[in-house]
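Next up is a structure, given as structure tokens.
All protein chains of the complex are present and in place, except for one that has been dropped.
Presenting chain A:
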Amino acid sequence: MDSTNRIVVVTGIGATTPLGGDSASTWEGMLAGRSGVKLLDDERFADLPVKIAARAAVDPSEVLPRPLARKLDRSAQFALIAAREAWADAGYTAPAGEDEKIEPARLGAVIASGIGGVTTLLDQYDVLKEKGSRRVSPHTVPMLMPNGPSANVGLEVNAQAGVHAMVSACASGAEAIGYAVEMIRNGRADVVIAGGTEAAIHPLPVAAFANMMAMSKNNEEPEKASRPYDKGRDGFVLGEGAGVVVLESAEFAARRGARVYCEVLGQGLSADSHHIAQPEPGGRGIAAAMRHLLETTDLKPDQVAHLNAHATSTPLGDIAEIKALRQVLGDDLDHVAVSATKSMTGHLLGGAGGIETVATVLALYHRLAPPTINVDELDEEVDADIVRGEPRPLPQGTIAAINNSFGFGGHNVVLAFRTV
């Protein structure tokens, strides 16, 4: 078996998002241009400057049995739900070993979260203050640790080749998928279940993000609040959920006769080293990540037909990304259908790279780019072909798509996929 530079393919997808409880309903919601953003009617948000968020469409309590759910942070609950869907979608019927198609020692798991079990931490601190130390849950540490979702998914599928959790804020989910690709490429695993999850809709993170001036305060029209590329954009809207994919070496997938959605070409990585939270306004770091992608994969710019942008709806970030795309792709950017699905899902932080990878994979598979909603007046600085309002068919033949994710701290992760 050739154990290096192996081709990696996507064989399974799963998601639970503000648009739906699985990948099919999420995709349907995207194509319909639906917004998952709503007013937070919980009184804990009443005094906050931001009272909107994109809650998961299906609460995990409706899906997971209570004895299991009470031991998992909400972020791990989302991860587990998305992972179960992806695992079954890839054609596996039981954990590795029990399902003889895959040995535990050849299976990995890489599920990331930007913040980890922040709601568990805060809720248990409330328990400590109000009810005393004896009542603090013994599950608190495994619930709040940021590797918790990855560990729980690893346990679910019996992954023994390695279980990892990348942490790079809003780039975490994409970095997890990139790392999973490397695990397969360098021969550590044949199959890796990978993605991102986040559950941070709690008054403290919301207040903190709001005080950074990073969030939209459009409480009057929640469905219009997330508006990447629109002149009136005023920040991101916090979302929650998870997106997970099953990646396999092409050889392994072919041998077991798996359905293949697309190929994963690899990742481009860089760091801004500019500011802890502000994007570098010229897109220098993003451009470096794009160039790294082009140097380390056989992606040809003229093949790129679609791009799922990071585009969170912040005034500075959306433009920096577009500038970088133009710098690196040049005229080839003109034939790229650019979609900002955060206009519908909100920003899932560490979950974003996961669900946007699912969206990118489905866009290639169905040859249909999802729309960007709420672009009423396109910012004239947006020098790219934005898919607005309606989904747009993508060309036939071999085409590629890029999924961008950038995180506080200056982390830039660019993933590329291609039809098979």
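In this section, contacts are C-beta pairs under 8 Å (C-beta built on N, C-alpha and C of every residue); 3 or more make two chains touch, one makes a residue touch a chain; residues count from 1.
By definition in this document, contacts and distances are computed from a predicted model.
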The chain not rendered here carries, per UniProt and among "Fe-S-cluster-containing dehydrogenase component", "Nucleoside ABC transporter membrane protein", "Acyl carrier protein" or "3-isopropylmalate dehydratase large subunit", the name "Acyl carrier protein"
Of A:38, A:101 or A:139, the residue that touches the missing chain is A:139
Only one of A:38, A:71, A:188 or A:224 touches the unshown chain, namely A:71
Those residues of chain A that touch the unshown chain are 65-68, 70-71, 134-135, 137-139, 142
